[in-house]
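With one protein chain withheld, the remaining protein chains of the complex are depicted in position.
Chain naming follows the written order as A and B, and within any one chain the residues start at number 1.
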Amino acid sequence: MNAINQSGWKPEMGNAGETAPATYTGNKALMLEEALIFEIGTAATTGVDLADAPKVAARLGNLERHRDIGLPGLSEPETVRHYTRLSRQNYAIDLGFFPLGSCTMKHNPRLNEKVARMAGFADVHPLQPVETVQGALAVINELAMWLIQLTGMHGVAMTPKAGAHGELCGILCIKAALAARGDPRSVILVPESAHGTNPASAAFAGFSVENIPATSEGRVDLAALTARLGPDVAGVMITNPNTCGLFERDMKAISDAVHAAGGYVYCDGANFNAIVGRVRPGDLGIDAMHINLHKTFSTPHGGGGPGSGPVVLSEALSPYGPLPYTARHADGHYTLIEEETAQECHPHSFGRMTAFHGQMGMFTRALSYIMSHGADGLRQVAEDAVLNANYILRSLEDVLEAPFADSGPCMHEALFSDNGLADGFSTLDIAKGLIDEGYHPMTVYFPLVVHGAMLVEPTETESKATLDQFIGALRSVAERAKEGDPSLKSAPHHAPRRRLDETQAARKPVLVWREPEQLVAAE
Amino acid sequence: MRYLPLTPSDRQAMLGAIGAKSIDDLFVDVPAQARLDGPIRGLPNHASEMAVERHFSTLARKNMTASQHPFFLGAGAYKHHVPASVDHIIQRGEFLTAYTPYQPEIAQGTLQMLFEFQTQVARLFGCDVANASMYDGSTACWEAIGMAGRITKRTKAVLSSGLHPHYVSVAKTMAQYTGDTLDTALPDLSANTDSVRLLDAIDGETSCVVVQYPDILGRIEDLSAIAAKAHEHGALLIAVVTEPVALGAIKAPGDMGADIVVGEGQSLGVGLQFGGPYVGLFACKEKFVRQMPGRLCGETVDAQGKRGFVLTLSTREQHIRREKATSNICTNSGLCALAFSVHLTLLGEKGLRGLAQLNHALAVQAADRLTQIAGVELVNESFFNEFTLKLPTEARPVVRALADREILGGVSLGRLYPGTDALSKGLVVAVTEVVTSEDVETFAVALQEILA
Partner (left out) sequence: MTRYFTEDHEWIEVDGDSATVGITHYAQSQLGDIVFAEVPAAGATLKKGGDAAVVESVKAASDVYAPVSGTVIEGNDALEGDPALVNSDPEGEGWFFKLTLSDSSELDSLMNAAAYQAFVDGL
């Protein structure tokens, strides 16, 4: 033999039983710690090459900046690495199951991203002459037509920037309609289980908010609601399907009663995914409903926005909708109805809610999704979303209390409570345990009407295998919480961070980074 | 139906497990008369990826794009070059398809980014703190007026005539319902802002003065005197910045005494997108933080003492406070905030200063060239990258005539202030680093021909 293993390389398995030592860097292989840009960047570094500015006499009104801004720069490779490392500390739909109730975390198709980035949509200015943006106006108009037909409504306001902005839009339509007939009604009725935005939006518009009780089966108490109606009630805000995951069976009766008493019906459309293509809200007597394009119509949540919240309107409320909107003419030409032509085309509008024309980048994505599914596919969306939720409800109701399990099938989300957990164990512990199992937890502590609520919304874009594994994992974690497994109290163990001290964050808020010496000087 | 993983046999097995005979059993709570018996008639059925893409390509071709034509529009939305890495980063699934960071242990990426963003915005604006972003500049402006009302317990807001007319419209819409009074005026087509009017209007009833910087005509003015007068009367100064790149060249509003500074962050990282989604910037003095609307990210530690970040002070928000919340807003513009932050990190102090200098110099050159045209006057004495020309004729038809020659030649004041004759000859022209000297020459020659 010659040159026996000259390099000395002999792979070995090592001792798997050893506990891992702390690393020098704090990194754990693929789990990389990352400092702040303020700690790694410098004022002299830039990742952008710019042409030199021609020499000119400045006309800045003697307001030239002399003080440093304090912005660190990174080169391009450092920038890409910084954000790539940060990204890996995030959970996301692309990584796994994200059953966040009332948020409709479904798959975000990449075709949507591709069409939104077409230069004809991404690279046009909102104030270009309308002759130069006919294709963009066509997208807005086509999406508007789909939303009207899918909901069986009369009109749609496209500009609201998010769901809560849409709610405000609907409420302002009601306010304007009442003002137009000189009616001073001032009360909006909201079920106890409503999203917090509902009362906040109504209060913003100057209405006083009164709660409507729910029945023991988790639905609006029709008798209590009807009894409260009267000449001071402007309307009701109802979420349907509601936040307990149930369809409001009496919706039509509620609408009829509210209308008979002279009020209007606002529907929170956050849960439209459960019924799209199977029920048209217009057939239930709704006057206004916002549609979260980032929920039902798959535009990405982006780590918290941007969203988009168009509002469909009944014939009674359509005249009051906000400016601007698009109009299609017989020759196929589009115009934009703005302040200029409002007097002749839309004289009763309550006004403008935002600069420009709404969330165009979300309109392209939502229309791409809607066209991909079509009328038949969207119906299947609702059916699969509801099927998946019922499958989870019935697979887990033996281990977790499902307070409304006897109220009939759920719609697109399954609701559980913390009843029956071991002393000292809570919904929070179950959520954190699920993180270790590789899931984003469900929505917790909402709706408020159920103690320790856990709201599971699987959506239609999950396979049966994914659901089966999740059901097994939640069962396992729930059983640990019922047995009082102390290791659950310190979960998550495997996430980039252990439980964070929210009390310290709120008591002594640190909202911006300061140089360490600044901090010392401040104390 | 490429987005739906369940197979027919999965569906049968799951219905069996639930104890339902058919899917209709799960919709029994829907009243019979409201149940649709099949796909909604009159609408097309599902379509292939290729078919959908083809439809959008056809529509996209009907729009005149900024990059492919001489382009001079601004007025609240600006065309800047966005580095390729910005779009790459915001398309990473871990950012794109994440939710609001309510489970901080598995959302540190978004949270740390927001903390960095807040710090960048606060420093750029010369303020102590900033929030995690708002819908856009116009809604942030209204939210600031509302916040000033909560702080001062007064309801009269004085708005500068140089504030973007869409921002004024949004404020007017909202004020109808909140009982706030807005003191507004239309701008003059002159170098003079209405700071004298503002100073006169401030009194013991005033909650805030709102001034755009640079303003809708591109004018820049020192805000210190307005801040001083406002503070003397217990009112706040709100500064509105629709072109944050300007702050690479000129003083920050916070350094001139502004109490709240809001803005539109579109011009960094976000792109034009026909008006949205954009990103509202919101910063203020530390003492007002509990009256701030919107999400806030704060630093803390985890159970093992490691630094980490969480959403904080959430008791201000609607999901806890309900009808007593500081705002009904329950989102931010997270992905656009990320784009803004990445672009600003790539630029850094040096890059932003350089970019601002370049914008200003090119704008000065363009203003000089365009005012060589007979009858065309420069309205501004001062400006950053946007100025207003007074044409010898109504500007709006000129803009259309320029568009016929495939030149996107600015925003006419007739579009922004329809029916106001005194402004109809005004043309607002923005010149950023994407404008070449050939573009300016093409624009100037065409403008001269159209005016001849």
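Methods note: a residue touches a chain if its C-beta (ideal position, glycine included) is under 8 Å from a C-beta of that chain, and two chains touch if they have at least 3 such contacts.
Keep in mind that what you see is a predicted model, and the values were worked out from it rather than measured.
Novice: Which chains here touch the chain that is missing from view?
Specialist: Spelled out, the missing chain touches these shown chains: A, B.
Novice: For a quick check of understanding: of B:H88, B:R197 or B:R290, which residue touches the chain that isn't displayed?
Specialist: The single option touching the absent chain is B:R290.
Novice: Which one, B:S314, B:Q365 or B:Q448, makes contact with the chain that was left out?
Specialist: Residue touching the chain left out of view: B:S314.
Novice: Out of A:K28, A:H333 or A:R507, point to the residue that touches the absent chain in the complete complex.
Specialist: A:R507
Novice: For review purposes, identify every residue of chain A that touches the missing chain, sorted by number.
Specialist: 445, 502-503, 506-507
Novice: Take the complete complex as the reference. Which residues in chain B touch the chain that isn't displayed?
Specialist: Residues of chain B in touch with the missing chain: 290, 314-315, 320-321, 324.
Operating definition for what follows: only the chains that are shown with their structure count from here on.
Novice: How many Å are there between the centre of chain A and the centre of chain B, using C-alpha atoms for each centre?
Specialist: It comes to 20 Å between the two C-alpha centres.
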